[in-house]
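The complex appears here without one of its protein chains, the remainder shown in place.
On to subunit A.
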């Protein structure tokens, strides 16, 4: 659990240099408001980026500089959840890490939920002369760990090994989703920078195990979860 609590620090640490650098390169302390203000105006033709510096991929940038910031709610990953992520495979794969919070109003003690997820989006369609982007379909998976001192462990000294087969803290799940984004300028490499809203319709291992042992007894609609979020390209 102690290791898990270090995760948000890691997230913060990865954010700081990125924020500092993007602020410096934009020559204004507030990149977001600049981007928003610039959005409705005609965008200047971007300088053709030098091919060597522009590839979108995990190796193109230092690991500590994430490609996007995320703010999310629900999907079983927190009431309020923030994270960072990377885009690779020519924009088709997003790999995100998030830290979520659920207050004690909804739990014995507050929960910290740390999630890693990967999603594959085969199509990104430009809409309205490229001012908008639509990702009609994504499919992905996640693994999450819940830290909460009041949560009764299903695997610890109270039981002999194998008493309960599942972990009460680790969840694995899958989802499908979609995203619609507004292009708001370009990033340092000349790629479109977007601010997008996404949804994820998913489920988890325990719900799946409930439905697979009750085919016909439990409806698919009963095991679904829904989450919403916003992704902002750095």
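In this text, a contact is a pair of C-beta atoms (placed from the backbone, for glycine too) under 8 Å apart; a residue touches a chain by one contact, two chains touch by 3 or more; residues count from 1.
Basically, contacts and distances are computed from a predicted model.
Asks: One chain isn't displayed here; going by UniProt, is it "Malonate decarboxylase acyl carrier protein", "Energy-coupling factor transporter ATP-binding protein EcfA2", "Metallophosphoesterase" or "ABC-2 type transport system permease protein"?
Replies: Record says "Metallophosphoesterase".
Asks: Spell out, residue by residue, where the missing chain touches subunit A.
Replies: 35-37, 39-40, 73-79, 100, 102, 105-108, 111, 113, 146, 148, 150-152, 154, 157-159, 164, 166, 168-169, 171, 180-182, 184, 195-197, 201, 204, 206-207, 209-210, 213-214, 216-218, 222, 224-226, 228-230
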